[in-house]
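This is the structure I have questions about; it appears just below.
Only one protein chain is missing; all other protein chains are in place.
And then chain A:
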Amino acid sequence: MRGRGAKIAGVLPLFMLFIAGRISAFEDIERLRIWPLPAQVSHGGRRMYLSGDFKLVTEGSKYGDTSGILKEGFDRMLGVVRLSHVISGDRNSSGSGGSALLQGLHVIISSSTDELEYGADESYKLVVPSPEKPSYAQLEAKSVYGALHGLQTFSQLCHFNLKKKVIEILMTPWNIIDQPRFSYRGLLIDTSRHYLPLPVIKNVIDSMTYAKLNVLHWHIVDTQSFPLEIPSYPKLWNGAYSSSQRYTFEDAAEIVNYARRRGIHVLAEIDVPGHALSWGKGYPALWPSKNCQEPLDVSSDFTFKVIDGILSDFSKIFKFKFVHLGGDEVNTTCWSATPRIAQWLKKHRMSEKEAYQYFVLRAQKIALSHGYEIINWEETFINFGSKLNPKTVVHNWLNTGLVENVTASGLRCIVSNQEFWYLDHIDAPWQGFYANEPFQNITDKKQQSLVLGGEVCMWGEHIDASDIEQTIWPRAAAAAERLWTPYAKLAKNPNNVTTRLAHFRCLLNQRGVAAAPLVGGGRVVPFEPGSCLAQ
């Protein structure tokens, strides 16, 4: 993140050559209909059309695209631009002649790798020429994943002209330089409270790319069910709701791969020791006792063997540098209430709280041994912050002011304060999602650099395949702009972006995403007939 400004400044003079001279005023921004707003935008006032065989060309690119990530991204981009419309118009009869015709997109990527690395450069530059200029738009990026962001922006510049029946780009020439403000822009899904079928998870991933979110935090397992296959401990799968509400190991690998090809990391979570009752369905020895089933038995080595087995299996498919170990809401009553564990506590001279610390730290060590850096929910920091491994990222949810304390102590932090960024709080309106500032009260640059970003959380108690999309969208988009767009460009009053966000919500609808109306809290239904743009 830091230091990127200098790099962009370095390329700016070259870039200036393309600028046609019409720099738009700041007030003009809200008319741009781009979400999230790019770091720098200028545009003109001319209209161009996309050629019927709009091409991807990559001359001069160092990236070979042997995996097809760029080509697929390009094809997906064209798909959402066409929006299932039949493109039948004759572009050359538009009166502007062939010169207004854009033949394709020239993508130049300077890095040859398609390794999806956390914190890697996601910036891009997008130039759409004026009608007089050469006939290709140009997209430059360091990595293919930056280029994918550029394709998303390009797709939002394009519109289907329903009268001419062609794809057009208005306000050319366009010059856009863009990069995210935060490197961690997450969305949590919860497949334990309700199972989410594979196509639903894939739809969620696709919709995330439209808002340039880049981490899918997969809260796989919890008290209620254990849907994922763990080859090392196959009976864990008995904790699934039913024989069919399950993910095979291959399914999970496929989700990771599907997300990766869209530039999205998958953060896997096992929430120990407090949210793991379902583990004991297959291995009752993990429960303190049959009638006191949570948290996991701290006194038994078997507990940590199972955690080790799970994380060992995870390391084969979840390639993100972080794993989430939970650690929230640990009610330790069962430990004292179970004689065997009470004795163990006594023997080791541990209070319940110390046993909680012992558990979390031991789990951290296991994760580290598998090459992961760790994310834990904030209670671990509050209770024994100084003991946490320095590689720990603390995930906020409960307390305001936590981010200040965490970063002051030198640990990294992810912001998900529940009153603003918990999507299951359906009375929380989008304005709150937009206005929630991760750097709230943090002015020290060093501390700011420890805030990796933020995450909106779609907890699943009342969320299943039937209502997940409209509970996530459009509110997640409001947070996505907060996490992407430079602070100076963000609206001080969220209501100033209403029109642009309404447009993005309609864009999601057009792309088949069931984003809810803006008017009201979360998951509202339209209260009367009307235009999508006005609701």
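In this section, a contact is a pair of C-beta atoms (placed from the backbone, for glycine too) under 8 Å apart; a residue touches a chain by one contact, two chains touch by 3 or more; residues count from 1.
By definition in this document, contacts and distances are computed from a predicted model.
Visitor: UniProt names the one chain left off this complex as which of "Nucleolar protein 11", "Mitochondrial import receptor subunit TOM22", "Beta-hexosaminidase 1" or "WD repeat-containing protein 75"?
Guide: "Beta-hexosaminidase 1"
Visitor: Of the residues A:P173, A:G327 or A:G460, which one touches the chain left out of the display?
Guide: In the complete complex, the chain left out is touched by residue A:G460.
Visitor: From the list A:T66, A:S88, A:S386 or A:T443, pick the residue that touches the absent chain.
Guide: Hidden-chain contact among the options goes to A:S88.
Visitor: One chain is left out of this view; which of A:V57, A:A253, A:A342 or A:I382 touches it in the full complex?
Guide: The single option touching the absent chain is A:A253.
Visitor: Specify the residue from the set A:P180, A:G274, A:G326 or A:P517 that touches the hidden chain.
Guide: Within the whole complex, the residue contacting the unshown chain is A:P517.
Visitor: Residues on chain A that touch the omitted chain in the whole complex?
Guide: 83-86, 88, 159, 162, 165, 192-195, 197-200, 203, 224-225, 229, 237-238, 240-246, 248, 250-251, 253-254, 460-471, 506, 509-512, 514-517, 523, 525-535
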